[in-house]
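One protein chain omitted, others in place.
For reference, chains read A, B and C in written order, and residue numbers begin at 1 within each chain.
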Amino acid sequence: MIRAAILGASGYVGGELLRLLARHPAIAATRLFGDSKAGQKLGQVHPHIAVPLADLTVERFDLAALDGIDLVLAALPHGESQKIAGAILEKGCKLVDLGADFRLHDPQDYAHWYGEPHQAPELLGRFVTGIPEFHRDAIRSAQAVAAAGCYPTATILALKPLVDAGLVDPASIIVDAASGVSGAGRGLKEGTSYNVVEGSFVAYGLLNHRHTAEMEQALGATILFTPHLAPMTRGILATCYATATRDMGPDEPLSVLRSAYADEPFVRVSNEPPATKWVAGSNGAVVTARYDPRTGRVVALGAIDNLGKGAAGQMIQCANLMTGLDEAAGLAAEGVFP
Amino acid sequence: MIRAAILGASGYVGGELLRLLARHPAIAATRLFGDSKAGQKLGQVHPHIAVPLADLTVERFDLAALDGIDLVLAALPHGESQKIAGAILEKGCKLVDLGADFRLHDPQDYAHWYGEPHQAPELLGRFVTGIPEFHRDAIRSAQAVAAAGCYPTATILALKPLVDAGLVDPASIIVDAASGVSGAGRGLKEGTSYNVVEGSFVAYGLLNHRHTAEMEQALGATILFTPHLAPMTRGILATCYATATRDMGPDEPLSVLRSAYADEPFVRVSNEPPATKWVAGSNGAVVTARYDPRTGRVVALGAIDNLGKGAAGQMIQCANLMTGLDEAAGLAAEGVFP
Amino acid sequence: MIRAAILGASGYVGGELLRLLARHPAIAATRLFGDSKAGQKLGQVHPHIAVPLADLTVERFDLAALDGIDLVLAALPHGESQKIAGAILEKGCKLVDLGADFRLHDPQDYAHWYGEPHQAPELLGRFVTGIPEFHRDAIRSAQAVAAAGCYPTATILALKPLVDAGLVDPASIIVDAASGVSGAGRGLKEGTSYNVVEGSFVAYGLLNHRHTAEMEQALGATILFTPHLAPMTRGILATCYATATRDMGPDEPLSVLRSAYADEPFVRVSNEPPATKWVAGSNGAVVTARYDPRTGRVVALGAIDNLGKGAAGQMIQCANLMTGLDEAAGLAAEGVFP
Partner (left out) sequence: MIRAAILGASGYVGGELLRLLARHPAIAATRLFGDSKAGQKLGQVHPHIAVPLADLTVERFDLAALDGIDLVLAALPHGESQKIAGAILEKGCKLVDLGADFRLHDPQDYAHWYGEPHQAPELLGRFVTGIPEFHRDAIRSAQAVAAAGCYPTATILALKPLVDAGLVDPASIIVDAASGVSGAGRGLKEGTSYNVVEGSFVAYGLLNHRHTAEMEQALGATILFTPHLAPMTRGILATCYATATRDMGPDEPLSVLRSAYADEPFVRVSNEPPATKWVAGSNGAVVTARYDPRTGRVVALGAIDNLGKGAAGQMIQCANLMTGLDEAAGLAAEGVFP
């Protein structure tokens, strides 16, 4: 078994990683770090986790505790990974980092969108972008992977083949997306309390959501991105608009997606607009697209589970590749539906 | 008391009209028509309605039953009103129609978007558009009003002052909106069953939703409109994008909205993105807007309750105006929150 | 207009009081007290409240600010009202208190269930129990009313006529109830965060919930009470079990309820089990009951909105009575459905 340590084990992504690893055939979660819940049994922290994992104790992070660890899965607030990534890599561990710290190639972009200078710009070049559908070979041979964010994953899966095929103008992209509440993390906020969220739909982060930078980098585009909070726990749907570069058949964008993802184990191309629940609790993604001759625009949609393909699932998918395992080991493409 | 008849009394809009009229100081629901539930007591049809209304019987529609009726509130499937509107007006009743039948001024537009010829094009000129914020005086003196649709109301409230002020290019508009499930009506469909909807977010009606025509007419615009179904019963949020016609301060669109709605009893202008729940169960609307210098676009948002300001509330607001009552009689701007 | 002050204006009950008073014909909210949000405009504290109320400022409580106030509506954490009730009554204000402080007649009961001695036992005798259906005349002439709790209101409405008629053994009662999350208040807790609550049903307060005492007092009974948290914002359903004192027809309990509530404006007796949504957002209540010859037990059910008939609605109903207004002024029996 590959011995894995989880950083940020007490958060929602940590909990999802543990749920997946509890049934993973070849990776075992052996050390769990989470400062805010250090000292507690995992079963107290995550009520869905059963024994034997539930009996492990969450620890305060300590580099020495990584001795014997093969793989580090980090789900930390931004700014935290860059403090410790160097030392982790030094120890020879493979690292899949879900934070924002190593996603943007240019440290100036990080400084601009996150409002603080990058602490480890010299490491940026060592991180491969963690979307296997577009970076599979690089991930296989990487020591460090920066797993993509949830909104970017849904958006990039829907749009990148269309941009690469030259069907849409990258300067014209609008991404309007809705996320489940788990995307906001486990911290308590009035805006994520049940009473405020149930039966309500709201936009947030108007014009300045940080995931914009990651989308623009991946697509070589200028993007206006509006995230929304939907009254659901899991799921992201990205509805993307772009000006077509030429007239085309209404289904031509769909054909491009079908070609792009023909052999992908986790991405389905659908004729119908996908519902997020089709992939809830899974590592699956569903995309579709069509051309509107009336307005000259392409609409492309991508649905994922923000904690699955948008976080923990994609991390495991990357880890499987990095460790030479079957890419799909321990992962499902089938959503928990209904 | 003004004596009102309700057509389509057994549907969700009918139920909301009855809830509102149960406490209305000057309009009484006296005849209830609903073919599918004809013969049943209203209390069986709408479990939320209390006596004395609950003891009324739903009837099959009959023109003679309108004798003595001052006001007809019609919430029928499209195509139905046009068969009977002429006779209703003939009888001297005032009519507020929520269907699509009399919203589009040009019968060719109706034929194009609804796939069938209009049955009463000669009546189109007698209907005033039922958005009081923009047609108040005309509504006051009208015998017939075509209340606006739910998506169009949210969209038009958010965008029309910006279009009218010349801030945005009407040919560039994208409307991305999410609706609660009650917007789909009371008929049983798998797509509106609880198990399918809970925890899921999905787009529908891609590129061809019929409300597009109504928005385009009201705004003199070309619009790409994508509706979504959100896991909530009530509420619409329209997130609207348009290319700005010039550079401006980020809050200039907000100022335009503030001026436009300064004296409106039901429209609030918010600095923050509005949540649909702020106006759930009410006739209120909340709008906001801002300019993004980075992409040269304006984002405008409008939130309403699709059954309130998007249907029954707006119908009553129009009826109040048509009958010389206080425009706000029997209506609230305050949402049922949380 | 009767001038009302609200204590606890920033909580959920405070917000519901303000929503109701915004459209109340004869009671105006003129002073708003809420220590945690003191200094903020009401519109910031409660996003559903429109102008002119939204422009009022929330104040820190000060006895002098009650000059000119006719009516105090208090929705405070337990233990708070007893510190100030004496002074409020001294000033001649009428007082409707929703806290637990003055519900239990015997200060020993308060000490036992709340774990602290009562600070103003001499005032207990001045408070009338605030369930108008059973204490209407006393409320009319009272200066001080202790509005009943949410679970007790649902339970007492369902059971009291059956106990009073001698149909059930008061020593045998089990109350199994489910509440919406707003019953837990506005404070942030992991257990009321959206992610934890959505799609989940859970019991809490096993064997020792404090509302037990209030139910037992009102019914002269011994009660085992199990509250549950249901994934909804509003609503309480109390499902009550008791051993029948004799054999009877299956509908005899229903008949007793029908007689008891024949003239009540807010209580409906239903043949079918009521759904909480029938009365959501309203002051309505629905009850039903039947006898099970197979097990010799009576099952009685009561549904209310915990913020309506279980809190703010009932407070206003009491205040209407105390001030000589129409008991139903500003209140609806019709739920916001669907």
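Everything below uses one rule, namely that a residue touches a chain if its C-beta (ideal position, glycine included) is under 8 Å from a C-beta of that chain, and two chains touch if they have at least 3 such contacts.
All figures in this text were calculated on a predicted structure; none of them were measured in a lab.
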Sole contact to the chain not displayed, among B:182, B:212 or B:239: B:182
Which of C:230, C:256, C:287 or C:307 contacts the chain that the document leaves out: C:230
Among A:19, A:37 or A:290, residue touching the chain not depicted: A:19
Candidate in contact with the missing chain, chosen from C:106, C:137, C:164 or C:292: C:292
Touch with the omitted chain, as defined above, among B:192, B:217, B:243 or B:323: B:192
On chain A, residues whose C-beta touches the chain left out of the figure: 12, 15, 18-19, 22-23, 46-51, 182, 198-199, 233-234, 268, 274-275, 277-282, 284, 332-338
Touch residues of chain C, complete complex, unshown partner: 174, 176, 178, 180, 195-196, 198-204, 206-207, 222-224, 226, 228, 230-235, 237, 239, 241, 250, 273-278, 280, 290, 292, 294-295, 297, 299, 301, 303, 338
Where the missing chain touches chain B, by residue: 12, 181-182, 186, 188-190, 192-199, 231-233
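Note that only the chains that are shown with their structure count from here on.
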By mean Cα position, the chain sitting nearest the middle: B
Chain at maximum distance from chain C, centres defined as averaged CA atoms: A
Distance between the centres, which are taken as Cα means, of chain B and chain A, whole angstrom: 38
Centre-to-centre distance between chain C and chain A (centres being mean Cα positions), rounded to whole Å: 45
Euclidean distance of C-alpha centroids - chain B vs chain C, Å: 35
Shared interface positions of chain C, touching two or more other chains: 12, 182, 198-199, 233
